[in-house]
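Removed: one protein chain of the complex. Kept in place: all other protein chains.
By written order: A and B. Residues from 1 in each chain.
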């Protein structure tokens, strides 16, 4: 069901400020996250190995955590290093530790075999550290499987119907446009769509100077989706007919939308996102307006997707029927299922007697959106 | 568990006024009901065949409905007739359509094989269209299996204990009366009970002229219960000793109580009801008072029946023990179980290779209560 050998976004680093103990279920495992006194983020199983009490009800001590039921203390690797009133500590006493990488305000966690965790596999988003790009990082909780959110983001067709008054364009356009070509990647897909000579969509219109609000624009969207559920949308608005499709950037405004879908359980999702712009300068009001617009749009999706989850739960025998616009999400699910199957086969091979362990490396592009 | 080849009440027609989209689960299937611009009621599977989003979150267009996720449009038969951005529509794309009959403000739905749906099987209630009979149609939701409500209505014994202060008569009477004779019908039963020379029960007393409130009455109840769960109670109050049992109707007042129990799920029920009187004339206050009295009475039942459902859920091994007063409900359950078994056998026969499909027609009386 889940891909274990993969990096997942576990938190924004501001969620861990000042040593806060953050319990968060990831892939149905209880995880405790905190930043120790050393400044390093620690991720441990959120369950004392002694009697099962959650460690987030305990007390952080330096980079360690102490269970406040009977006082067992665990270091940053999960090893039990103190039992009050007991001198010898059996070596098997400890909790699971998860590899962590902090980069550009994102806390990444590795949920599978620690021996296979390679930070080089983490997708790089330069816009997350480039001071030119401004935005407000945020979080939403979905009562839905993360793949339903991936599906949602995998086609632009829903923009016209779900987001007519927020993020979308005109509904009429949906009837004349064709599904875009899908660039199939080994770990996801990339799609590009141009929507030319149209009124600016509501979210963009709000932040335009008064003189530009009525001017038509050419809109280019490049969307990339990566396993296990990371979405990157690069949007450019240029003056209609300015030739931006030929490389002219004059008068253009750009957005970078990064979204991370991390499964909490098979039917709920941690949704991390930030919507960045490259034209705001030092006025935070544009970021704030875009943040509001995006939340409005996400709520439209969330309402539909959570209703969809309930329908699927009510009748597991229901089979979806594909339409042409599903090419991207179908490729993604096919790719994802293949990776899960490979992971299971590798696990089985590792456990087989007399076999030499093998791993199937899944390499992600080191830098996303370089061709934008 | 459910009888599929049967007409069920799906809604009062006033629930669908002005094109309202009404989602309603019936026999554990999600159904969308609406009245199209043509004035015809449409019932479709409330689940887009594409990604499973509920169609009631969509938009009605004439007699059609459009899913507002990716814009697929379905006509009144459930056929998909438009996919934005796609020219060819695969013929298998569509949602289930349910046969509907509108009659006397009741919207009937057929949940089984459409080929077997015969409007002539619908039980006729002339009082629902006769302007002499007045009342307020209403709806209650029960967290209980519909057969527990059928049970409740199948004996008059509970009136004395549950409804002493609302619909019932005196508790003392319960100890001296005998269970009534059951007229066994192929699709239910009919019982008749006389309760003579007693004070009028509270609900009736309230609507009597002051001069009659203290006068004793002879009360005649004729109750009929039909598969799958339709109850018809014809009540007559006559002056005590006036000889109404011999046909004298002078000074009598009559009530017609129609109740439709439609399973929502195996443990919840749509309960449609109207309590009609033939003596109100143009003063709606009598209807309003009776409506209030009946709700009071139903709440007494609902409290017990929903508690009963919880007890049964908590221990499925519990076996009920019958008393003499259970003759009617026992016959009903036996009849119902026989029909479900026949339906399953017919389904199996239809599916068997080389067999000719057969149907077992279940004919209901075309007009209920003619003999009242």
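One rule holds in what follows: a residue touches a chain if its C-beta (ideal position, glycine included) is under 8 Å from a C-beta of that chain, and two chains touch if they have at least 3 such contacts.
Treat the numbers as computed from the prediction; the structure is a model and nothing was measured.
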item	value
Sole residue of A:19, A:52, A:241 or A:281 that reaches the chain not shown, by the stated touch rule	A:52
Contact residue for the chain not shown (choose from B:122, B:258, B:325 or B:339)	B:325
Chain A residues touching the omitted chain (full complex)	28, 30, 47, 49-54, 57, 67-72, 83-86, 90, 92-93
Residues of chain B in contact with the chain not shown	151, 155, 157-158, 160-162, 171, 174-179, 303-304, 307-308, 311-312, 314, 318, 320-325
